[in-house]
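A single protein chain has been removed from this complex, and every other one stays in its place.
Per-chain residue numbering starts at 1, and chain names A, B and C are given in the order in which the chains are listed.
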């Protein structure tokens, strides 16, 4: 199973790409201080009730969006959630060692993921399954590291989707360096770096802000503030809204409703356009919620109550778009029924693919440690082989 | 020679301490966004020509300052510069291995240093000779590491002046931790952490901003933006004024004329008062200039021209205060003549003290590696002794 | 309740609790150490009982954690900081190596930094990348740090008491795969010195030296070897800086053979130093070169490969056989 096949209907080249992609520049180009932000303003295009609200600044980025594209966003979110649920189930069944669920963050990931062009480049954390989906990465690839058969292992260049990074914040510097390279090449693509509210405290993230600002690198920093870093609420990382962090480094920051896929799409498109237009980095804070546990190893009942989750369930990203699609007649019953079936198929395929995933050969330990070889690795591989052979001898007797 | 003796006339308990130290709170307590700063506003109380200019916000912090205190500030700057020049000369004569001159930064250091109370705590870089002076640290102590007889070696608790830190930025976290401790103790003192424009790029500095904001620690971050980090101008570290960095972390930042000792005194007093009053961290950017080389190993002609230095010479911190003292009759010829003599005495004393500084005993290598001892160190010390003894035998023969 | 059977994680928890009770200057700091009680529950219940000002959830920044702990120590506190997993200590490495380790010497002894850095380490728990490493050699090489690792609940309890009381920075490596192993812990025993090795099992034919998670394995090896009539001595080193070479030497002078076992990669692992120094000290006693069993020169592999990567009964027995064959 590949994503490409399942995802065929969805416009990969960026939803809403026909939307007016110009005109914003003049207003934005005042740069760092364009976005004054004494009070957090949350960019929202769809209310939790599914009502489309006007936004003078960002409407234009989704102005031309078609019904098909809207259904595409919905489908992405539903299939991503389904994939995620399947992975959680597979962990419970012992097929995976761990799973980091994105439940609740579908809009942030699909909205931003669908804002990208093919030649843009993504640097994810370990939770960007929805973005991976948008990039056409085979979900099975994502599962390898959680099953423990590899530490990632996909080719980042196949889909311009970098490996998952577990050490918090590190990838923001890789993203910045990559973006510096794009600028050097004179290319007009951009980079998007994902990180969490917890990650915002890491020195590496601050350094990536400094480097990207100084070199005016075409990178969008996309912070999913899901309110929690494992058991710590965002107040343990900052005493002001996170999007404000950018300003002190000389580039704009904006807070978007992270459960509103349209708003995430629009704001990310705006930020990417800035990057491609030579205006440098932008910070997007997607205000969202981690509806599940941190990972399958976590027990959130130890540190947070139900009320909070219930409040956020009312803002569910999928429900909200469904209400809008239905109210505005962008989709009929047939679409939802078909999607339900597709969902089932996806779940089944993922399940089967994971179960069929073979354990790696022991010699894989010694592979890919170096690209050009290393005498010590060769020596240890040979010793390992001799040691293995000694059992064969015994067993042979 | 001790500083205490030479510095005896100067009020150690904080110049201008009689100035209205209250009343500012109500205006400041709006917190993070109190100091809106679309355009860099430089707080200045004395123009380069020595004219006292009014400042509605900061005048009160130096309102009660006496002539004696003003002369004290002048004397501090002159003696600090003299000490610095002596150290540079001693390096040329081979008495020191290296020297990091503070030439040009006297006002930033004396102004901030004299804002402190005795029970405040200082975390310097390697260039805060003027602050050390204000704390009553014996200048000879500062020279040990530059001579190569130790790596610092003074007792930070004697004068609440921490050891010099060479690894750029590290001490800002120590300062933050110390300030967290003050808060835990319920004490009403504060911490000041010095760092440079270059240091502002280090992850550790950003993390110290995060920790101090989250824990509301009583710390003043005092950044001497001397325009250069060795050969790199400040544009290589940031594309917006550095004082703006604070806002994104949730505390105020202010830029002060770093060559104006009165302004530095006033702004630092304001920031310290915030800290003591439970309002948390503040960033002060002292806009100044490194008039000399980075260190005696550096050759600034390779990367900057004379015009810049000349422009800054016109803003010299000592000259400026002298003009004011003379114009406003705060000091007479006798004062300046006496100071000149005191200066000479200081120079001579420093020279003699350095020349008399003995080389450490070789066994010092093994001392103070651990507080509670370590078997390996003991073993190596014994081996070293046996090895030394083997020469004695030979020489004895 | 002076003696009780408890799991190793619980023993550390009790030891931390005792330290918090006895010394008001003791603080616990780290990511998720508060309400959650740490991802391994080692600090479970401590924030509840001692409050947020003594058991501190920190921002997600390891350099910041260690750096502010240094500042707190300068102010007179005794912070015990938790690094969530072995692979996440590296952002703090600069603060540990250039500041924590060196400030005592830099001040010519005037500054003391009684900071304990707790690091759950090692593999065998089927985790994802960066959660199973054994970086102890990277700390032991650095002067100014002390490095210890208990192998059982009783040592875990007492060594934590001693680490906290030490005026030197101590890197305390916790054998995470043994967190749930239970042993008798007497809270009144007089402990051995922190850096002294223990003969965990006596033997005459060969010495197995290990620490932390590998001590249990060495016991299993010794039991298996005993069935074949070989008498192995098991040394629990407990400390990696300093290493108690006197005890190793005494054992090797008796058994004349030494195999060192650790999870960390063999190349430049602590076994290298033990082999080099014991060979120097016991050159005429050794019947065989000191052999080492440990990790390979490769990144810690994915979970499904760790069994092949980690030292196990067969690999250690193989080394024992090779040594005895000399």
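We adopt the following convention: a contact is a pair of C-beta atoms (placed from the backbone, for glycine too) under 8 Å apart; a residue touches a chain by one contact, two chains touch by 3 or more.
Quick caveat: nothing in here was measured; it's all calculated off a predicted structure.
J.: Quick one: which shown chains sit in contact with the chain that's not drawn?
T.: Result: the unshown chain touches A, B, C.
J.: Per the definition of touch given earlier, which of C:64, C:114 or C:144 contacts the omitted chain?
T.: Answer from the full complex: C:144 touches the omitted chain.
J.: Touching the absent chain in the whole complex: find that residue among A:170, A:200 or A:282.
T.: Of these options, the touching residue for the absent chain is A:170.
J.: Based on the whole complex, identify which of A:112, A:208 or A:268 touches the chain you can't see.
T.: Touches the omitted chain: A:208.
J.: Would you mind spotting which of B:97, B:278 or B:373 touches the chain that isn't drawn?
T.: Considering the complete complex, B:97 is the one touching the chain left out.
J.: Identify the residues of chain C touching the omitted chain, counting contacts across the whole complex.
T.: Residue positions of chain C that touch the missing chain: 87, 90-91, 93-94, 97-98, 101-102, 105-106, 129-130, 137-138, 140-141, 143-144, 241, 265, 267-273, 275-277, 279-280, 283, 288-292, 296-299, 326.
J.: Provide the residue numbers of chain B that touch the chain removed from this figure.
T.: Output for chain B: 97-98, 144-152, 166-168, 198-199, 201-204, 229-232, 236-237, 297-298, 302-303, 359-360, 362, 364-366, 369, 374, 376-377, 380, 384, 387, 390-391.
J.: In the full complex, which residues of chain A touch the absent chain?
T.: 150-157, 162-163, 165, 167, 170, 172-182, 184-185, 203-204, 207-208, 210-211, 214, 367-372, 374-377, 379
As a working rule, only the chains that are shown with their structure count from here on.
J.: Out of every possible chain pairing, name the one holding the most C-beta contact pairs.
T.: Pair with the most C-beta pairs in contact: B-C.
J.: Comparing centres built from CA atoms, which chain ends up most distant from chain B?
T.: That would be chain A.
J.: Counting only Cα atoms for the centres, state how far chain A is from chain C in Å.
T.: The computed centroid separation for chain A versus chain C comes out at 37 Å.
J.: CA centre of chain B versus CA centre of chain C: separation in Å?
T.: Centre separation, chain B to chain C: 41 Å.
J.: For chain A versus chain B, what separation do you get between their C-alpha means, in angstrom?
T.: 45
J.: Give the residues of chain A that touch two or more other chains, as numbers and ranges in rising order.
T.: Chain A, residues with two or more chain partners: 201-204, 236-237.
J.: Tell me, which residues of chain C touch at least two other chains?
T.: Within chain C, residues 58-59, 61, 63-64, 91 contact more than one other chain.
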